[in-house]
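For this view, one protein chain was removed and the others were kept in their places.
In order of appearance the chains are A and B, and numbering begins at 1 in each one.
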Amino acid sequence: MKTEIKLIKNGKRLDGRKNDELRPIKIEAGVLHRAEGSCYLEWGGNKVLAAVYGPREAVPRHTQNPLRAIVNARYNMAAFSVDDRKRPGPDRRSREISKVISEALENIIITEKFPRASIDVSIEILDAEAGTRCAGLTAAAVALVDAGIPMKDIPVACAAGKIEGEIVLDLGKEEDNFGDADLPIAIAPRTGEILLLQMDGHLTQKEFDKALDLAIKGCKTIAELQKKAILEKYQKNMEE
Amino acid sequence: MSITAEIKKDYIIKLAKSGKRVDNRKFDEFRKIKIETDIIKKAEGSAKVTIGNTQVIAGIKMDLGEPYPDAPDSGVMTTAAELIPMASPDFESGPPDEESIELARVVDRGIRESKIIDVDKLCIIPSEKVWMVFIDIHILDYDGNLFDTASLASLAALMTAKVPIERLKPMFENLQEKHPSIEKYLKEHPKDFPLPLSDPPISCTSAKFNGIVLMDPSLDEEQIAEARLTIATDTKGDIRAMQKGLNGSFTVDEINKVIKSSFDNGKKIREILYKSVGK
Partner (left out) sequence: MTKETREIVIPSQLLGEIKNKKAGYGTFIEKGKIYSEILGVLSADSENINVIPIRGRYNPIEGDFVIGIILEAMASSWLVDINAAYPALLHVNEVQWDVEFGETERYLNTGDTIMAKVLQVDQEKKLQITLKDRNLYKVKGGNLISVEPSKVPRIIGKKASMISLIKKYTRSRIFVGQNGRIWIEGEGQDVQKAIEIIELIQKEALSYGLTNKIEDLLKKDSKEVH
């Protein structure tokens, strides 16, 4: 999409960030009373709440898998989270994002421990500003840990993209709207395996390598923030 | 569905018969109320209210739209509530069920019928373009008394909302070609301005079981409730909305007592509300 906005001026992006800089991120674990695990996360202008129930017997019965638990992640944007009010209820975009997030989480949750059960993850985007699926998955991961779900790793997501020919980390709102490519990914930080990968736009293979590399680096930085948030919540009970 | 143990229900009733509640509150006492406003940047107005452990966020979005044919010079408001699955193990995802519809409609009536929003001041071009106010209620954590929490969140969000002239400037500019009156409208409203509101009535909900009436029921108290009564009162002591729920009944005497407690608590809650919106 052609635009008159210049996304990069004097080596700085619209919000002053360098090409490899993340927006500010704040993570808090265990914020809800009823949910078995929960997480509140702010990422740039994004505000996300994630909650987990389970493992619990999957309903309806015909969805049960006799060998393992099924993971149902539900990504939803609040009506008031965007400029033009969004009609409540899942639309096709939300359903696709729910699917790719469920699949990413299924990979690292040790589902064989809970045959016939479901692990239900609810992700609500309360305030949206580009990169909501990455923020949602990152929050869901912390909520899963908070719920005591057994996992092989704590997944984390981040996006990289191309704006005006340059590969940058963590696209902001205008960059997402007017840039040339957007590559959100999720990884299992311990092994570096890719659990979620989507790209829209146009990248040469070299550009893709650079973007992937940058996104992975971003993920690893955020993984440290997730761990810190979890330990902060539970460590303080020890310091008495 | 979560099943509550009968002995737990019996214990609540036993305590209530000796004048006590499980959390040591008086029968007409509310749990701690916390209000935060302006928490969602994308929304025109927003508020998060916590009563005890129940947490609700309300967001206000506005847009230009067409008026109802029977009120061509008035703005339009709608209220929707979502009982999202994260709030309770018993909430399922899917289209709104009767509970969320009743919740939305009761909150809506409380605001609409008491004319809190001065919809006559939300007309842009008579019979053609008016402001639409969307109130969206998001239940995040359910621990009893959604009515009052949702209603308070909606009020706090409305009282801190700004009509988005600036964000919608392009739409106004498009209208200007066909409607020269827009120019005058924009001169009168050059910037975002607060929603035109009047003093809001405050809603208070009570639950009844075994002949005992309690205000601000917790989750456990709601689960044994036979009847529920929500009453909204204003600064003058007048009654502005009422809703009875569930299949039990109230005596006239009980209703009068609840009206009095609702007015007393309404006063206290209104103070908390005004303080949080900077009034």
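Here is the rule we go by: contacts are C-beta pairs under 8 Å (C-beta built on N, C-alpha and C of every residue); 3 or more make two chains touch, one makes a residue touch a chain.
Note that the coordinates shown come from a computational prediction; the quantities given were computed from them, not determined experimentally.
From the options A:89, A:150 or A:201, the residue with contact to the chain not on display is A:150.
Among A:89, A:115 or A:201, the one in contact with the hidden chain is A:115. Residue-level contact of chain B with the missing chain is found at 3-11, 15, 18, 20, 24.
Residues of chain A that touch the chain left out of the display are 36-37, 54-57, 66, 110, 114-117, 145-154, 188-190, 227, 230-231, 234-235, 237-240.
Operating definition for what follows: only the chains that are shown with their structure count from here on.
With centres taken as mean Cα positions, chain B sits 31 Å from chain A. Looking at the complex, you find that chain B touches chain A at residues 39-43, 46, 53, 55, 57, 59-61, 63, 80, 82, 84-89, 93, 95-96, 134, 136, 138, 140-143, 167. Residues of chain A that touch chain B in their complex: 32-35, 38, 45, 47, 49-51, 53, 56, 74, 76, 78-85, 88-90, 120, 122, 124, 126-129.
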